[in-house]
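Up next, chain A:
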Amino acid sequence: MKNPAEIYDIIKSNFPDGIFELNTSLPVEPLIQVNPMKIHVVSEFLRDAEELKFDSLMNLSGVDDANGERISDENGNEIIKGGTLSVYYHLHSFRFNHKITLKVSAPRENPEVESVENIWKTADWHEREAFDLIGIKFINHPDLRRILMPYDWEDGSHPLRKDYQNPEFYQGMKVPY
Partner candidate 1 sequence: MALKTQELVLNMGPQHPSTHGVLRLELELEGEVVTKVIPHLGYLHRCFEKHTEAMTYPQVIPYTDRMDYLASMYNNFGYVVAVERLLGIEVPERVEYIRVIMGELQRIASHLVALGTYGLDIGAFTPFLYLFRDREHILNLFEITCGARLLYNYMWIGGLSHDIPSDFVRLTKEFISYFKPTITELNELLSYNKIFIERTANVGILPADTAISYGITGPNLRASGVQWDVRKDDTYSIYNRFDFEIPVGKGWFGTLGDCWDRYYVRVLEMEESLKILEQAIDQIPEGDVQSAIPKRIKPPVGTIYTRVENPRGELGYFIISDGSVNPFRIKVRAPSFVNLSVLNELCKGHLVADVVAILGSIDIVLGEIDR
Partner candidate 2 sequence: MFEFLSDLFGSQIIAAFISAALPLVFIVPFVIFAVWLERKVSAHMQDRLGPMRVGWHGWLQTIADFFKLLQKEDIVASDTDKKFFNVAPYIVFAGTYLVFAALPFSSAYIGTSLDIGLFYIIAVSGLVVIGILMAGWASNNKYSLYGAMRSAAQIVSYEIPTAIVILSIVMFTGTLSLSEISDNQTAYFWNWYIFGGPDWGLTKFLVLPFMIIGFLILYISTLAEVNRTPFDMPEAESELVAGYHTEYSGIKFSMFFLAEYGNMFAVSAIVSVIFFGGYQSPIGYLGDALAANWLIPFEQLFWFAAKGIFFVFVQMWLRWTLPRVRVDQLMTLCWKYLIPYSIVNLIIIGIITLI
Partner candidate 3 sequence: MREYLKNTWLGIWTVLVGMKITFKHLFIPAVTIQYPDVKVPLPERVRNRLYVNMDDCIGCDQCARACPVNCITIETVKGLPTDDLGITSNGKKKALWVTKFDIDFAKCCYCQLCVFPCPTECIYMTDIYEFSEFKRNDLHYNFSTLSTDEGEEKKLNWEKFQAEKEAQKAAAAKQKAEKPAPEKKESTDKSKSAGE
């Protein structure tokens, strides 16, 4: 059983070059911020390190941070430019019964995050869901399809983004009918 600060120190000592930062200012949950291109290496380390053994990924959630600039496009709809999309990883170790939260943030215009599908199989469907609803691209994911929305849903349209506009038509049918 280790507390987040200890875990952070272990990661920091093993990966000195990544962009890491421990955020404990938020109430309730401390976060470790990780570079999106390094997340798979860090995850593998977290899973395999003898004193950590994070063998289970409890949850993986994509989040639209909506921290960009709100502007109006040509149709008068409000869209968000800039800012980030984030992925939160909640890890848990069955052996030591300790937990940690990782967070990666990727730029909104090109949200690319390394996949952790080959480290925890749980991530497979969760990453598909994050891709489907938020539009985060997981690099090296073997099967990145939509999962909850129809497969023929308009490309690049991800409903959980804060600036999502309802489509007027779906397959020639007016929505809402």
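Annotations
Heads up, the rule we're going with is that contacts are C-beta pairs under 8 Å (C-beta built on N, C-alpha and C of every residue); 3 or more make two chains touch, one makes a residue touch a chain; residues count from 1.
The candidates were selected such that all candidates are chains of the complex that A comes from, given by their letters.
Quick caveat: nothing in here was measured; it's all calculated off a predicted structure.
Per the touch definition at the top, the candidate among 1, 2 or 3 touching chain A in this complex is 1.
Residues 26-29, 31, 55-59, 61-64, 88, 90, 94, 97, 101, 120-122, 124-126, 133, 146-150, 159-160, 162, 164 of chain A are the ones touching candidate 1 in the complex.
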